[in-house]
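Note that this complex is displayed minus one protein chain, with the remaining chains in position.
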Amino acid sequence: MSQTIHTPPPPMSRRQWLMSDRPQSRLQARLGRAYLVWGRFASNRLALAGLAIIVALLVVAALANVLAPHSPVIGDLRNARLLPPGGDYWLGTDDQGRDILSRLIYGSRLTLYVVILVAIIAAPIGLIVGTAAGYAGGWVDSILMRLTDIFLAFPKLILALALVAALGPGIENAVFAIAVTSWPPYARIARAETLTIRNSDYIAAVRLMGASPVRIVLRHIMPLCLSSLIVRVTLDMAGIILIAAGLGFLGLGAQPPLPEWGAMIASGRRFIMDQWWVAAAPGFAILIVSLGFNLLGDGLRDALDPRGNNQ
Amino acid sequence: MLINQLNAKFRLLVGSAALSALVISGVPAWAATPADTLVEAFAIDDVITLDPGEAFELTMGEINGNTYDKLVRLDINDPSKIIPDVAESWTVSDDGLTYTFKLKPGLKFASGNPLTAEDVAYSFERAIKIDKSPAFILTQFGLKPDNVTEKAKATDPSTFVFTVDQPYAPSFVLNCLTSTVASVVDKKLVSQHVVDNDYGNAWMKTNYAGSGPMKIRDWRANEILVLERNDNYHGTKAPLNRVIYRHVKESATQRLLLEKGDIDVARNLEPNDLEQVVKNSDIKTTSAAKGTIYYFSLNQKNANLAKPEVREALKYLVDYDAIGEKLIKGIGEIHQTFLPKGILGELDEKPYSLNVAKAKELLAKAGLKDGFSVTMDVRNGQPVTGIAESVQQTFAQGGVKLEIIPGDGKQTLTKYRARTHDIYIGQWGVDYWDPNSNAETFTSNPDNADTGTNKTLAWRNAWDVPDLTKETKSALLERDTAKRAKTYEDLQKKVLATSPFVLLFQQTEVAGIRSNLKGFKLGPSFDTNYVFTVSK
Partner (left out) sequence: MTTTETQLEARRSGAWASGLAIAIGRFVLIGAITFLGLLAVTFFIGRVIPIDPALAIVGDRAPAHVVERVREEYGLNLPLYEQFFIYVKGALQGNFGNSVLTSNPVMTDIRRVFPATMELATFGTLIGTLFGVPLGVLAAVKRGSLIDQIVRLIGLIGYSMPIFWLGLLALLVFYAKLGWTSGPGRIDVIYEYTFTPITGFYLLDAVLQGNWDAFWNIFSFIILPASLLGYFSLAYISRMTRSFMLNELEQEYIVAARAKGLSETRIIWAHALRNAAVPLVTVIALSYANLLEGSVLTETVFSWPGLGLYITNSLQNADMNAVLGGTIIIGAVFIAINLLSDLLYQALDPRTRAR
């Protein structure tokens, strides 16, 4: 502290460079903007906590085979069934004599798998439908938006339920079902953004230069829709986790012996009276991780849209 | 204006807080069940119809046993014997084709209508003509829509004559007549509700027309089924006024309700809950072995599973002991033959146990030293899922990679019946209390083609066994009971050694009951789980 008072400031600190009013390069401008966003984000303690949770989740998932003390699928039915937390098994064991902690750790991979796959499938579909509808307008817009409305009209969980029932249980089918129910909001957002961008001078200029509609949408409109879409997807991730867990709870998600958290709750439900930890642990895991995504998404939104009127 | 509303809201808020405080402190959230009512928690979601001519589900077997009369019943104390019900006595002609039943005098239905041989004949005719799932139990004696009025007929108001097409073992015929489909229905009452010549089937799905000790007052699917005492019953009247079956699926919930005294009987307790409830001095348990066998079967269309060594090896890759001790303790007993205990011809042999070395040896002999991958269709629910997971682990020890495909009951069943599974795990309950019921399905496969219409378990697993099929058939016409039993023992030994069926255990039905209950006993079959003898 005292040092900074006595030594004169350097000619241009990194901070000043980033905050410069007159950026020298495009890179500097971009970094500057990112710095601003980060500053706002970092001042939000809850958002930082969310980020920490998600980073922790990524680390746990990546290092699952190092971190897990036991096998997640092979248990000791004869000797280690339904043990309470403690000793060799920090969080106890389940009804097949498997270590719950190890199952939670490996389960983080499934959670990430579901979340990421759904995002990869649903977001592009929403983006394509939304930008196409917004840019084309007219009857294309009407048809695509009616289609979106139809899917929006379905209660998400129930549509996913019916779909999984039709396709058969399994984690891939659950992912597909959730993706099918998730894209409509993205389409709406993308369309709204496209409508505001479509008539801008900038797009008009590109159009005058003879760019094809496909190119305009792909190269000029889609990138501009991305930031709001990313925020929305992050915020949705918690919801995706919860629906996946709900499907797992109803026995329609991941197949045994996969350590999917929702399915773990369902199997622990039978022992809730005497061995409450079997169901309690995976529930906490779900709560913490989806809270992490929510905090992160919330923080991101505030940071990107400081006026907070983007509800 | 809004501020007033808001104030009102706040008042409400405070009010509701006070309200919940009241609930918490003052009003008891539960109470003992009424003295004249028996309340059971039971998973009754398999009930889809009340019509005895159509019902074929286990729960309906029990409801029917309490609410309808048949000509004869199983003896609850020795189920290999038959006792009279509405029939007073019966005779079998020397050629073994004609059965004559004499009815008890003065019988009445719950509706007040008299019960005569005319009603019995109508009940048979009706079962044949509506032709629902359980009709085969009667059609296997040669009854058809065009001859039923001749073959099952009332010669006078108290005499019913039943004619069969071959000289079957009398035990077989009488056993079949104890089943639900042979229940006596109230002809006069049913006739008032006939629509489009449906023999009242639409009405009977949700209504009652019987003469048993209890009558069905109300049924709401997946919610509740209420029985009331039938004061017109010909035997000893039930001590209680009513019996309420409340649909509760989860074992843990049933246990809670039982411990709190919200119910008198919990019917679907799982092993871990059973272990806990017996510690409560207000609760005792009762159990009875039932005619349901759990097994998994290997589809012979799968080239690996069709090898005899593989079939045998997989029988050694199941940890029967651990399953028996941990997963089905109290609800089943390890059982490796296809006839359940308590039925004619039963055989108690258990040659298989977990033996990884032997299994590996057999697999190597089959040319599968490095194991193979295979799938198993598993219905959601316990104990099947738990067993499947256990089998998955022991299979892995032998190098067999098992993938579990969970599904709901109808899904796995659809696959099973289309023969597109690899391994199916499930259970088989006897259709009627006779060894032929299981023998026919496990050992008979008259036409193994995909178009085969006789979808026995042997067919479903593409197990083509012409010799066994013949042997099964011969047992049916063996009128010497001892010889008949011998044939079934022989069949069981063959199935044990070579079949694609890995038999796991026989179900024990168990109930947790409040100690103030008197006379609650589970019978040997589902039809003999009597509630009309219970008192408080």
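As written, the chain order gives the labels A and B, with residue 1 at the start of each chain.
Keep in mind that, in the parts below, contacts are C-beta pairs under 8 Å (C-beta built on N, C-alpha and C of every residue); 3 or more make two chains touch, one makes a residue touch a chain.
From a predicted model like this one, the values you see are computed outputs, not experimental measurements.
The chain that is not drawn here is touched, among residues A:Gly86, A:Pro155, A:Gly210 or A:Pro223, by A:Pro155.
Checked against the full complex, the one of B:Lys102, B:His193 or B:Lys249 touching the unshown chain is B:Lys249.
Among B:Thr49, B:Ser123, B:Ser211 or B:Asn230, the one in contact with the hidden chain is B:Thr49.
Set against the missing chain, the residues B:Lys415, B:Lys493 or B:Lys521 yield one that touches it, B:Lys415.
Here one chain is not drawn; of A:Ala56, A:Ile74, A:Leu147 or A:Leu304, the residue touching it is A:Leu147.
Against the chain not shown here, chain B presents residues 1-3, 6, 9-10, 12-13, 16, 19-20, 23-24, 27, 29-31, 33-34, 37, 39, 45, 48-49, 56-57, 131-136, 205-206, 220-224, 226, 244, 246-249, 253, 256-257, 260, 262-263, 380, 408-411, 413-415, 417, 431, 453-455. Within chain A, the residues in touch with the undisplayed chain are 46, 146-147, 149-151, 153-159, 161-163, 165-168, 238-239, 242, 245-246, 249-250, 262, 265, 269, 272-273, 276, 279-280, 282-283, 286-287, 290-291, 293-295, 298, 308-309, 311.
The rule is simple: only the chains that are shown with their structure count from here on.
Note on chain placement: the centre of chain A and the centre of chain B lie 47 Å apart, centres being C-alpha means. The part of chain B that touches chain A in the complex is made up of residues 250-252, 255-256, 270, 272-273, 276, 319, 322, 325-327, 378, 380, 382, 385-386, 388-390, 392-393, 396, 403-408, 411. Against chain B, in their complex, chain A makes its touches with residues 73-75, 77-78, 81-82, 95-96, 165, 168-170, 251, 255-257, 267, 269-275.
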